[in-house]
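A single protein chain has been removed from this complex, and every other one stays in its place.
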Amino acid sequence: MKRRAVPYLLLLPGTAWLLLFFVVPLYYMAELSLNSGVVGELEFNWNWDNYNEALSLYDTQFIRSFVYAGVATVAALLLAYPLAYTIAFKAGKWRNALLFAVVAPFFTTYLIRTLAWETILFDESPVTEILDALGLAPEGHVLATSGAVIAGLTYNFLPFMILPIYASLERIDVRLIEASKDLYASAAQSFVRVTLPLSAPGVVAGTLLTFIPAVGDYVNAQFLGGVGNRMIGNVIQSLYLTQSNYPAAAALSFLLMALIMVAVFVYIRFAGSEALMGEEAV
Amino acid sequence: MRESGGARAWRWLREHAVVIAAGLVVLYLLIPIAVIFFFSFNDPQGRYNFTWQGFTLEHWGNAFGIEELTDALLTSLKLAVLATVIATIVGTLMALALVRHNFFGRRLANFLIVIPMATPEVVMGAALLSFFLILGTFSLGFQTLLIAHVMFCISFVVVVVRSRLIGFDRNLEEAARDLGATSLQTFRLVTLPLILPGIFGAAMLSFALSIDDFVISNFNSGTTVTFPLYIFGAAQRGIPVEVNVIAMILFFFTVAAMGFATWQQRRAEKMASVRPEQEAGAGMPAGVPAAT
Partner (left out) sequence: MVSSEKDQRRTSAILAVLVAVAALAFGLAACGGGDGGIQGGGGDTESEAVKLEGKPSGSVTISNWPLYIDKGTVPAFEKAEGVKVKYIEDVNDNTEFFGKVQPLLQQGESGGRSMFVVTDWMAKKMRDLGYLQTLDKSALPAVEENLRASLKDPTFDPGREYSIPWQSGLTGIIVRKDLAPDLKSICDLFDPKYKGKVDFLTEMRDTVPLVMKCEGVDIAGASEEDWMKAIDKIKSAADSGQIRRFTGNDYSTDLTSGNAVAVIGWSGDAVQLQIENPNIEWRMPTEGCILWSDNMVIPIGAPNPTAAEAWINYVYEPKNQAKIAEYVNYVTPVEGVKEIFDKSEPELAKNQLIFPDDSFTKNCDTQPTLSGEEDQKVSAAFQAVVNG
């Protein structure tokens, strides 16, 4: 009898914490989203209008957020894979140093890193001039454009992409790759047929861990973006903290979560989910 | 026909393309850090730290001179340490339950773990704020910050430790038991040391998430000021150079800590001569240099 209870006892503190401080607050926010009225006189009345309004008023920002996050995720993937690959297979004794290089910037705080980009990319800086010469700055400047926001998102979430892919690559049995080479596959073929599929769980995990926080971000848009670059996170923050319009803010938040969930489920279905959900029993 | 110099160079590039790309990415990651470092030596006349005005070591000498900044930093550190300890313990227990036992509700529990990671911080922060206010039991401040931080760290800890557990060789535990060890002894002397790198990785990740958190803290901090919150306020009016100095101190300290941990790990491995084999399995973030 005691053995049966073991998993539940192990789970209890964590589950209780999550239920109490995650699920319950969300329930309250759901309730709030069906309220109407002004601050100080809210009343619950199954007001689905908040959702309708949210969808119609802010569809531009929703789409923009998904696009920015999508582009940032793809960019992060393209940047992360070579680095993860190098660390996993070619780094040897430099492996740890490289991993530090990936993780350590995290410890200088999000805001400072973002603001550092402001210092680097100001309109007259040499970096901006180079980017302009390369044709990467269609408006003549980098800051206060969507490019800057996307670049900021990519940068800030890059470690979240690198680490899962690395973890996945690191577990690959090198002998499998050797075997494919023994069977006359070229380097490229080995990569595409063996390495890439085996690293798929890492890629899936990395893209999710990058995309999801990126969609709801607002710091990058606030500091690096200009007019017309604000994301849905900015709107939620504005509705909540600036306009004190809690019902609208709550409705918008739920809409965002719902959209993310849909995107994630579609993606997982497409990409395969067992590893992600950890359903392998031991 | 012999290869021309140009063709050879091109071939070398192609063969090393991946490593070169990786190197560029590392540079990209470190550029802002370099800028922050550079500007920590700036000597501005006024309040702002945007343009280079001269070299000085003054701010490094005075790193902890601004009281509000140091207080905010200490608050953040205290918060991060406490949150990490709690989240790591709770999360490890959960991971053990989820990986080692097959029980009713397992899928649901897995789902519950994943959802917080799928929720935008803005939503979590706002929801928590409403909740704390309705509840009234906790006063907004350190308590609420701690609760919030533990909450979002738990999921990450579970995922990291779980991925470490999945590749774990159960034979070692069985061997221990065959040799007469009790469950608890087995856990303490065999399992725990071997999953320790995973737990350590999870703890580091949790610490990083906590110390870096801005959005959720902004909503739930009351009058408590954490390091990121201080910077956000200061960003509006002029960030003192000391902030750069402290950011660099955090950076170097972390690198040193990680270096130390890896060195310890290598030593432990050599002494134990137990080498966990390469693990097959899930691709969730390990977060830490895996032992090979």
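Going in written order, the chains are labelled A and B, and every chain counts its residues from 1.
In this section, a contact is a pair of C-beta atoms (placed from the backbone, for glycine too) under 8 Å apart; a residue touches a chain by one contact, two chains touch by 3 or more.
Everything quoted here is computed from the prediction, not taken from an experiment.
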| item | value |
| --- | --- |
| Touching the absent chain when the full complex is considered, from A:16, A:78 or A:258 | A:16 |
| Contact set of chain B toward the excluded chain (per top definition) | 44-48, 50-51, 68, 103-105, 129-130, 133-137, 139-141, 219, 222-223, 225, 229, 232-238 |
| Touching residues (missing chain, whole complex) on chain A | 1, 4-5, 8, 12, 15-16, 19-20, 23-24, 27-28, 31-32, 35, 37-44, 57, 60-61, 118, 122-125, 139, 141, 143-144, 223, 225-228, 230, 234-235, 238-246 |
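Heads up, the rule we're going with is that only the chains that are shown with their structure count from here on.
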| item | value |
| --- | --- |
| Of all residues in chain A, those that touch chain B in their complex | 6-8, 10-11, 13-15, 17-19, 21-26, 28-29, 32, 79-80, 82-83, 85-87, 90, 95-96, 98-113, 115-117, 119-120, 155, 158-160, 163-168, 170-171, 173, 199-206, 208-209, 212-213, 215-219, 223, 233, 236-237, 240-241, 246, 249-250, 253-254, 256-257, 260-261, 264, 275-282 |
| List of chain B residues in touch with chain A within their complex | 18-19, 21-22, 25-26, 28-33, 35-36, 39, 50, 90-91, 93-94, 96-103, 107, 109-124, 126-128, 130-131, 134, 147-148, 150-151, 154-155, 158-159, 162-163, 165-168, 170, 204, 208, 211-212, 214-215, 219, 227-228, 231-232, 235, 239, 243-244, 247-248, 250-251, 253-255, 258-259, 262, 278-290, 292 |
